[in-house]
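Moving on to chain A:
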Amino acid sequence: MQSLTNRSKQVSKKEMTFMEKLYLPAILGGMRITLSHLFKKKVTVSYPEQKRPISEVYRGQHVLKRDESGAERCTACGLCSVACPAEAITMTAAERKKGEEGLYREEKYAAVYEINMLRCIFCGLCEEACPKEAIFLTDRIVPTEFERGDFVYGKDKLVEPMDKNLRVDVSVRQTKGVLEFKQHPQYAHNKLWDPNKAIKSKKSAH
Partner candidate 1 sequence: MTTLIMTSGFDWWPYILVVILFLISLGVAAYATYAERKVAAFLQDRLGPNRAGPFGILQPIADGVKMFMKEEIIPNVSNKTLFILGPAIAMLTALLTGAVIPWGPDVVVDGKVYRLQVTDVNIGVLYLLGVVSIGVYGIMIGGWASNNKYALLGALRASSQMISYEVAMGVSIVTLIMFTGTLSTAEIAQQQHGFWADGYFTWNFFKNPLVFLIFFICALAETNRTPFDLPECETELVGGYHTEYSSMKLGFYLFAEYVNMFISSAVISLFFFGGYNFPFMDQIDNQLLVSLIGVGVMFAKTVFFIFVFMWIRWTIPRFRYDQLMNLGWKVLIPLSLVNLAITGLVMYFTGNLE
Partner candidate 2 sequence: MNLTLTEILFFVLSAITIISGALVIFSRNPVYSVLYLIVTFFAIAGHYILLNAQFLAAVHVIVYAGAIMVLFLFVIMMLNLNETTEPKTALWSKFAAVIAGLTFLPLLVGALKTSEAVVMTQPQNSDIGLVKTLGQVLFTDYLVPFELSSVLFLSAMVGAVLLGKKSTEETN
């Protein structure tokens, strides 16, 4: 049979020779190999000081974006929460009052927006579902905590700061393709959805 790699070895059940029975040559050979590893380059990455290169589109801790003027983009439509397979996102909507136009872009906003980081699987479906370009996953890593409750991130941790210099840069994610995808009138990820077909299948089920 053709082997997939040329590394496979035929198992031999022949009697061991005297030298093999001594085991000592084999042991010394093994020790030579381990000794050679003593001088090899170490593969350890000393984490907080050194960081392993990560992909540009790495999916880490979420951010709730503000627009150019500093108003929150999120309108508490709940699509992210629906899209979330781990059911990690919860929110409470509220109506924008007069005088809050600088804070919230739309007339409805999320008064409470919570992501449970222990539930989140960092799949990025929330990002994909968002029609307002409000939620993005970033390359930041969710730090460890001592209490489970501390992993439920509220708006204080999720919304990016008002200060323009402290904004979280997600430009790598807002590529032309992504923007076009988002701005498609029918939402590109729904384009396979045909209302007529859906009704048909419902009828046939009846």
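How these were chosen: all candidates are chains of the complex that A comes from, given by their letters.
A few notes on this one:
As a working rule, a residue touches a chain if its C-beta (ideal position, glycine included) is under 8 Å from a C-beta of that chain, and two chains touch if they have at least 3 such contacts; residues count from 1.
On a predicted model such as this, the values are computed, not experimentally measured, just so you know.
Set chain A beside the options 1 or 2, and in this complex the one it touches turns out to be 1. Those residues of chain A lying in contact with candidate 1 across their complex are 27, 30-31, 33-35, 37-38, 40-44, 46.
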